[in-house]
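Note that one protein chain of the assembly has been removed; the remaining protein chains are unaltered in position.
What follows is chain A.
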Amino acid sequence: MSRALSAAVLGVIYAFLLLPLVAVVAASLTAGELMRVPPEGLSLKWFQRFLASETFREALLLSLQVALTTVVVTVVLATLAALCHRALSRRLAASFRLAMTLPLLLPELLTAIGLLFFLNSIGLGKTLTGLQVAHVVIAFPFAFLAIVAALEQVDPAMEEASASLGAGGFETFRRVLLPLARPGMLTGGLFAFIVSFDMFTISLLLKPVGGNTLPLALFDFLTYDFDPTAAAAATLSVLFAVIGVVAIERMVGLRRAF
């Protein structure tokens, strides 16, 4: 009885989460001219239309470039910060953690305005580098928390065991901490990718002149048009995110399995 009930509740939750997604994917596959569900016939023509549009192509490439750079820079910085967090005493670690996750606690718009003033004052306003910096700032706390969580699973005696066997700090990092932090780094990288790929408010305020990321291009497009190209763009975004999740699941999952 209660099992049936919990199954029903779960079903409602899943439906709530997945229905918009299903609707967008369905709408993108339509053969008709209007964005609607259910689609009128099936075709991939809106995907063709999307890829044929130079605006969208450039936006997609820029988004991918920014997201991948964000992943690399964020994971490196977050790993260093997480190692620092691990080495601190408990009390200091708590303050450090709070400081590192501040961008997560402030409203995104506030951070964006702050960054706008800051980047302008150092001459990086409205540049790609400036946008890149902003993406790293926003993605950093997610990666940091993922790596801290992974390192928290690591027995504090690991470093001591390693040192007693003759390994210095760097050797211990390379042989023990890095391999054990890897699941967290992968998860953190995935978060960073998704956060960057989806970022809107920050990108809107800080985008370089003439350079649109995919969410911005989509927003511009929807201001004037309402055809299923938008649904195709959204579907592709989701697809990239899913591919990322599956790839990382595989890598981390494989490591855990043997």
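The rule is simple: a residue touches a chain if its C-beta (ideal position, glycine included) is under 8 Å from a C-beta of that chain, and two chains touch if they have at least 3 such contacts; residues count from 1.
Quick note on the criterion: contacts and distances are computed from a predicted model.
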Of the listed "Ferredoxin", "Reductase C-terminal", "ABC transporter ATP-binding protein" or "Pyruvate dehydrogenase E1 component subunit beta", the name UniProt assigns to the chain that isn't shown is "ABC transporter ATP-binding protein"
From A:Ala4, A:Leu17, A:Leu105 or A:Ala157, the answer for touching the chain not displayed is A:Ala157
Out of A:Glu40, A:Glu152 or A:Glu171, which is the one that touches the chain we can't see?
A:Glu171
Note that chain A touches the chain not displayed via residues 155, 157-158, 160-168, 171, 175-176, 179-180, 258
